[in-house]
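Working notes, structure below.
Just one protein chain is left out here, and the rest sit where they should.
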Amino acid sequence: MRKKTECLAMLLAGGQGSRLGVLTQNIAKPAVPYGGKYRIIDFPLSNCVNSGIETVGVLTQYEPLELNAYIGNGQAWDLDRINGGVHILSPYQQISGTEWYKGTANAIYQNIPFIERYNPEYVAVLSGDHIYKMDYAKMLTFHKERSADCTIAMLEVPWEEASRFGLMILNDDNSIAEFEEKPEKPSSNKASMGVYIFTWEKLKAYLLADEADPDSDNDFGKNLIPAMHQAGERLFAYPFEGYWKDVGTIDSLWEANLDLLNPGVDLDLSDDNWRIYSNNPANTPHYIGPNALVENSMIAGGCRVEGKLDYSILFADVIVEEGAKVEYSIVMPGTRIEAGAVVRYSIVAENALIRRGAQVGDLPENYPDRDLWGVAVVGDGLVVEKNARVKPKEMLENKIKEGQE
Amino acid sequence: MRKKTECLAMLLAGGQGSRLGVLTQNIAKPAVPYGGKYRIIDFPLSNCVNSGIETVGVLTQYEPLELNAYIGNGQAWDLDRINGGVHILSPYQQISGTEWYKGTANAIYQNIPFIERYNPEYVAVLSGDHIYKMDYAKMLTFHKERSADCTIAMLEVPWEEASRFGLMILNDDNSIAEFEEKPEKPSSNKASMGVYIFTWEKLKAYLLADEADPDSDNDFGKNLIPAMHQAGERLFAYPFEGYWKDVGTIDSLWEANLDLLNPGVDLDLSDDNWRIYSNNPANTPHYIGPNALVENSMIAGGCRVEGKLDYSILFADVIVEEGAKVEYSIVMPGTRIEAGAVVRYSIVAENALIRRGAQVGDLPENYPDRDLWGVAVVGDGLVVEKNARVKPKEMLENKIKEGQE
Amino acid sequence: MRANNVLGIIYSNSYDSVLPELTPLRAMGSVPFAGRYRLIDFPLSNMVNCGITNVGVITKGNYRSLMDHVGSGKAWDLSRKRDGLFVIPPFSDSAFGGEQFRSRIEALHSAIGFIERSKAEYVLMCDSNVVCNMDFGDLIKYHSDKGADITLVYKYEQAPKIPGILTFALDASGRVSNEELCRCGITCAAHSLNIFLLRKSLLERLLNDAVCLGYKDFDQDIIASNVENLKIFGYECDSYARTIDSLQTYYEINMDLLQPDQKDALFAPDRPVFTKVHDDMPSVYSHSSNVKNSLIADGCKIEGQVENCVFFRRVNVGRGAKLKNCVIMQDTFIGEGADLNCVITDKNAVIKPDKVLSGDKNYPFFLGKGIVI
Partner (left out) sequence: MRANNVLGIIYSNSYDSVLPELTPLRAMGSVPFAGRYRLIDFPLSNMVNCGITNVGVITKGNYRSLMDHVGSGKAWDLSRKRDGLFVIPPFSDSAFGGEQFRSRIEALHSAIGFIERSKAEYVLMCDSNVVCNMDFGDLIKYHSDKGADITLVYKYEQAPKIPGILTFALDASGRVSNEELCRCGITCAAHSLNIFLLRKSLLERLLNDAVCLGYKDFDQDIIASNVENLKIFGYECDSYARTIDSLQTYYEINMDLLQPDQKDALFAPDRPVFTKVHDDMPSVYSHSSNVKNSLIADGCKIEGQVENCVFFRRVNVGRGAKLKNCVIMQDTFIGEGADLNCVITDKNAVIKPDKVLSGDKNYPFFLGKGIVI
């Protein structure tokens, strides 16, 4: 007989993340690199293991190869457990037929047998595209103390941004009075973080009901949680304070990275009591050359920096040659920036090659019409030829021709 | 840069195994229990690890839950590797669209990116429903010595059974002259064991060609290998000697189990140099009661035997109460056989309950018309009520009513 | 407190001296027991089952077979990046003049670095010669409910014949009371199972004091002498617990497991006992076998008669051999026609055909490791 698991987590990693364009052409969004050595999924996974949740299902049906390879047997997050551990759950065939995940709720529905194997009392449902450090164990205690059926993690956002979020209006006891989905005129600034804890018995009943409803989109936010609310179940909001960022767009991904260089931002990745784990290849300490100039930057292992670096983040094994300049940019693993190339306000994906004299991105001050300016992106494995130019806001998907001197 | 892998294995575990009826209602065929503590997939997996192949893809799209849980992180087979190890590969969505595995060749085709991650020189393609011990390393040496493009493991079968197999007609140098698929009048008794080694470069080319052919069924035996043969590639047969059994039917599964009790059968599971690994729960030594009578049998951990046992195999945690009788039968984990129940010539699946006085199966000698006789099967979790009867050849799928005294 | 807030400490060499037959080449913790286990499996599984994820195993000498058995801790799911299982080898501790530790205080002090590094708030200590299956979660709750400084687990019954075992009286609240504290070991008494739970900071303080003051005896100098200063509570173990104090009790406890109620009590289904997996095939019984009232591990091949026996892995019993009341350890080979009664064999023993060996139930015959007779 399998022992009861108090709480397991289901991580919704399915999204193609199309707003990230070339960065998610071949990889699922949770596998997008972040912060010099991490990938987005490191945050929810590390949060789980640090919170004592040792059974995690990762739900994905889109390009799981890279994600699979990255997660491997879970060892990097201490999730290579004999019972539990991390499991990637793709759709499969049953005698009764087969289907792809129709929505977030359906994805969980299809994996009810997986969940039941572990006989959990509570299930945490997490989304896989946020950067934050959070102790789910505290949220679970909150959930249990209130005998809640569903607890939603909640963050107070600036009023001017509130309309971009799913909002909650609360009663005095933190129970949820009303939901507002991205309203034009928000009457609350309490946003849902996409982190839920459910009492499993209740969740299961609503998953079955939701699946039986042919009109449902099988989505947590749109269907299942409103249904619970309507039926008068005990829904509570758990207040969270701290850094939390959705990295669903190029701009927010770029910002979230540079946040790490801002001492005023409350996201400490060096906290030994809440380590963020990641799966990294064997690489050496990085090397800073005799004529390099490095300021306000973060550099991962295996890099060789001989040029100038300012307000930038280099992932593993990046080479910045002498005379190259990288500013306000994110450079993902294995990319090489040749002498004389200039990379500014850009995200350069993995294994790209920026050749001599090329210019990627530009300063915002050169664009009086700010609508024309934005972060430039170079897709993975691409070559930006000699003296070629990648304009601000451009998203390079194919090889670019050699430019004019 | 990832190191080159000499040889990786792709295990075709996709089959629903419908000829095994209730035994594969909820589990994929490779997860069917065998031999007291094993499951069918333990054999190819153990063969791989004993042969030095440490990267194995298990291809499945049918009910992978049990298989997933059984394989876990691969630790039981020493396949919880940082690079490589065992990976369950289900179909997934790509930008270009999505599809289920259409055939054996298509299943490999869809996982070309997985294979290429490991940069192998050779790929072994194994089927997941045979019981045998085989050193694939020797077969690989054979393959390399002959600079073969494809090597097929081959077994000489009795002539009278040859027509049930895919056969090969060989030249003197063991190269393959001709294939015969289950011919009525076989001109060879050299059968394919469903174990292939391909030079990856060649296999990849033929996979791409096969996929491009709209008329192909995308099957190894029907399409891809004949295509290689026609094109004049170097196809060889690797002669294997030893025990090899397809366990695709109830009768062959029953026989293959009882083969373990036959000292004349060449299948030694106690060989320390070729261990068959399996994933087993923590259970105690089994207990034989003061009035038990046990002969010619095999008993796994956690069992309690107080009744009579002859020519039978008990899996883990089976209880045979005092006064119960089990003969020529296979009893899978967690099943309980109450006092006075008689189980003969049967396969009883996991967690079944055979109540007092019930009779499952019967002796062949009681059936002068042998067509009416056969192995009885009780599906998993079922209860055979007091004094009820499961007739020979019957396959019990639902609860059975209480019988008359 | 959450159990992962508790650091487990196991003495692998506890009372090696009471079982000299089985411990010349191994620590108490790696003594084989009950067909497929080693003694350390019991405290380890108890800890893991209540959610403890950080365990230190303190060793002294002869711990190679112990290291071999526990390996990386995978079998107990304690192979972890953070926390997990650590074997703490002896260390030349300058506090004791460079010699290896002799007493429990010295042993703990030698592991003080490991203890200090742990982020746990509490420490739970166990010995290896106590075979028990108990819910440490209940113990932890008891400790916290009582507001105890130290909780020690006891059994009320005849105390084992171990020199210096702690016996004591308790007041109505369960607190160990000063006046009746005594050290006897003959009649029924509340005697310590040497399972202690206390705050890590308290342990560190007590240890440092003890070392400064030259204390040697944990029971006397730390527990007994602090009965008034500290709130020391007793927690009665109401589940299976037996203490091995001699080869004789070792034999008896093995034999008692042939009683289904004893076996079910030790191997409680909701608190499984984990051990290293060996991938032996299931045991095989031939036509000529006749086995009654016995516990048989995997990998045995039985062609003879067996009654009231405990068999470890891969025991081979030839045709016509007769075994009664025996504990036969792994890879023992019993030749055809041999006749054994009340015999304990250590690993890899070989009994040649037709040999007759007989001990007594009160004084079993012991055959050492690898002996060919």
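As written, the chain order gives the labels A, B and C, with residue 1 at the start of each chain.
Following the convention adopted for this analysis, a residue touches a chain if its C-beta (ideal position, glycine included) is under 8 Å from a C-beta of that chain, and two chains touch if they have at least 3 such contacts.
Being a predicted model, the structure only gives us computed values, none of them experimental.
Peer 1: Using the document's definition of touch, tell me which of A:Ser297, A:Asn351 or A:Asn387 contacts the absent chain.
Peer 2: A:Ser297
Peer 1: If I consider the whole complex, including the chain that's not displayed, which of A:Lys102, A:Lys204, A:Arg275 or A:Lys391 touches that chain?
Peer 2: A:Arg275
Peer 1: Residues on chain C that touch the omitted chain in the whole complex?
Peer 2: Output for chain C: 61-64, 67, 71-74, 79, 81, 86-89, 91-92, 113, 277, 279.
Peer 1: Residue by residue, what part of chain B touches the chain that was omitted?
Peer 2: Those residues of chain B that touch the unshown chain are 1, 3, 52, 75-76, 78, 80-83, 137, 273, 275, 277.
Peer 1: Quickly run down the residues of chain A that touch the omitted chain.
Peer 2: Per the touch rule, chain A residues meeting the hidden chain are 35-37, 75-76, 261, 269-270, 275-278, 280-301, 304, 309, 313-314.
Throughout what follows, only the chains that are shown with their structure count from here on.
Peer 1: Quick check for the class: compute each chain's Cα centroid; which one is farthest from the centroid of chain A?
Peer 2: C
Peer 1: Using mean CA coordinates as chain centres, what's the chain B-chain C distance in Å?
Peer 2: Computed value for the inter-centroid distance: 41 Å.
Peer 1: Just curious, how far off is chain C from chain A if you go by their C-alpha centres, in Å?
Peer 2: Each chain's C-alpha centroid was found; their separation is 47 Å.
Peer 1: In chain B, which residues are in touch with two or more of the other chains?
Peer 2: 75
Peer 1: Hunt down the residues of chain C that sit against at least two other chains at once, touch-wise.
Peer 2: In chain C, the residues touching two or more other chains are 74.
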